[in-house]
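Everything on this sheet refers to the single structure shown next.
Missing here is one protein chain; the remaining ones are kept as they sit in the complex.
Residue numbering begins at 1 within each chain, and the chains themselves are lettered A, B and C in the order written.
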Amino acid sequence: MIRGTVCLVALLAGAGSASADPESDRQALARYFEQRFPDVEVAAHIDGAYALNAQTREQWLAMEDFPPYEFSVDDGEVLFGASFKDGSGYQDCFGDGNVKAHFPYFDLKEQSVVTLELAINDCRVASGEEPLAYDGEDIALLSAYMAFTSRDSVIDIEVPPEGLAAYEEGKQYYYSRRGQLNFSCSHCHMQMSGMKLRAETLSATIGHVTHWPVYRLKWQEIGPLHRRFKECNEQVGAEGLEYQSETYRNLEYFLTYMSQGLPLNGPASRK
Amino acid sequence: MKTNFSRRWFVKGLAAVAVIASFPGAAFARATGAFKADKTDSVVNVLFGDLPIEASSQITFRLPDIAENGAVVPATVATEIEGVTQIAIVIDENPNPLSAVFDIGESSVADVSTRIKVGKSSVARAYVKSRGRVFMTTREVKVTIGGCGG
Amino acid sequence: MKRFIALSSMLFVCLLAQANQLTMESVSEQILQAESLHQKARTVGHGWVITLKLIEQAKAALADDQLIKADELSKRALGTALASVTQSIKEKRVWRSRKPSS
Partner (left out) sequence: MTVKPVKIRGRLKGVIANIKCLMPHPMETGTRRDDAGELIPAHYIRTVTCLHNDSEVMTAHWGPSVSKDPYFSFKIKTASVGDSIKVSWVDNLGETSSGDIVLK
């Protein structure tokens, strides 16, 4: 009995210190936003800045009434249904497409984070098809359709011990100052969340990944999460990285765990 | 040389106006270049001639105060006024202020929504024509330069 | 960190010494140093866009025989490259302070 308690105490002590325990990170972040926005449910942050600004929310709801990304979902459905040369198709890898809740995951064989976009290409390559360009339209349409079929399922990903290093790298990236403006993601999306940068209301970290891919009015087309990572990097004067680069996949891995347990609501329209 | 040039235009102009006048409602707007006009006054002149424009509080003109993105601004015009035959949306500061004109048939409700481009912060106007009278209401819409800067 | 500060201050000292003999070699040497520092920051995810721009402009000025302009641009590039390396080193130490305490 003594040995049990000793090891338990050690464990708790360990958890308390800087060890990378995703669940305690997530709870601490949830508490941070509960204190910062007492009258905003944690789950409400899946609507991003529109959970924090009533005026812009009204405009957003007008857009969501019949959103322009519906065409992308329809086109994505056609692509999803097409079969490969060897007769198989995406259904063989993803069923009806309602799988986004379990992405990204840590692939033990590859020892790296696998996002939905990577899995789409893995599925194609396994059937002898050419992989799609990560900044291309087809992969955005496919992930738009799969995001749509995954709507309302709850984010449920795992960080196995082997995946802790990748998770930790994503976390470090998120909290590190970057670029000539010397901001980290957390400066805008935690300390300044709910406030404005020029006309932009800053969204909270929690809920950041639930609604992708996104049709940004600015882009006038649907685009993946990593396009937003790259754009954000460049806005603080940092060099943007490649879509699906290891850094961005680890960042998505960390951010997705921060939204663990929240319902998916993609694709979505944004300003 | 100059005089007969203008005389020829004058004769052609007369014929054109006669033809155009016979078009119903908004087609008249299209044909007479209301969409090409670059100032609100000329748009109103072409659309409604010299009918008085009566300010009205009976028109619901929903437009955001600050547009999320000037390229896609949700706009709704709805009214309880009876016998409405035409609704028009005008954005003063747009290169061509006239955005859209709607011919409302008898079995349609005077309540239309669309999404328009607003070039820069501007006064927006909703015109409602009913039984030979023209009512109008205005809204201010601000358009900001997007992005966080930096 | 101490070793690095020693290195960069030594770098600046020798640059100042050469300042008066402004030659093609000294300027292109400065560009190379800016590039290597920039690469050092980039590999740890701290590359800055401005450094890349300044390096390209410095190279263009050099190719155009505008020695003074190339020197000034490459010095600025060296400055931002150094700042980005400093940022990467400092952040490695302090980023955890921004994580909400569990």
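Operating definition for what follows: a residue touches a chain if its C-beta (ideal position, glycine included) is under 8 Å from a C-beta of that chain, and two chains touch if they have at least 3 such contacts.
Note that this is a predicted model, so its numbers are computed, not measured.
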{"item": "Missing chain: touched chains present in the view", "value": "A, B"}
{"item": "Touching residues (missing chain, whole complex) on chain A", "value": "65-66, 68, 70-71, 74, 220"}
{"item": "Footprint left on chain B by the chain that the document does not show", "value": "25-27, 29-30, 35, 71-74, 91, 94-96, 98-105, 107-109, 111-119"}
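To be clear about the criterion, only the chains that are shown with their structure count from here on.
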{"item": "Interface with more contacting C-beta pairs, comparing A-C to A-B", "value": "A-C"}
{"item": "Distance between chain centroids, defined by C-alpha means - chain B, chain C (Å)", "value": "57"}
{"item": "Geometric centre distance via CA averages, chain C-chain A, whole Å", "value": "34"}
{"item": "Separation of mean Cα positions, chain B and chain A [Å, integer]", "value": "43"}
{"item": "Interface hub residues of chain A, defined as touching at least two other chains", "value": "237"}
{"item": "Sites on chain B at which at least two other chains make contact", "value": "none"}
{"item": "Of all residues in chain C, those that touch chain A in their complex", "value": "42, 45-50, 52, 80, 83, 87, 90-92, 95-96, 98-102"}
{"item": "Chain B-touching residues of chain A, taken from the complex the two chains share", "value": "55-56, 58-60, 62-63, 68, 181, 188, 197-200, 217-218, 220, 235-237, 271"}
{"item": "Chain A contact footprint on chain B (complex, rising order)", "value": "64-69, 71-72, 74, 113, 115, 144-150"}
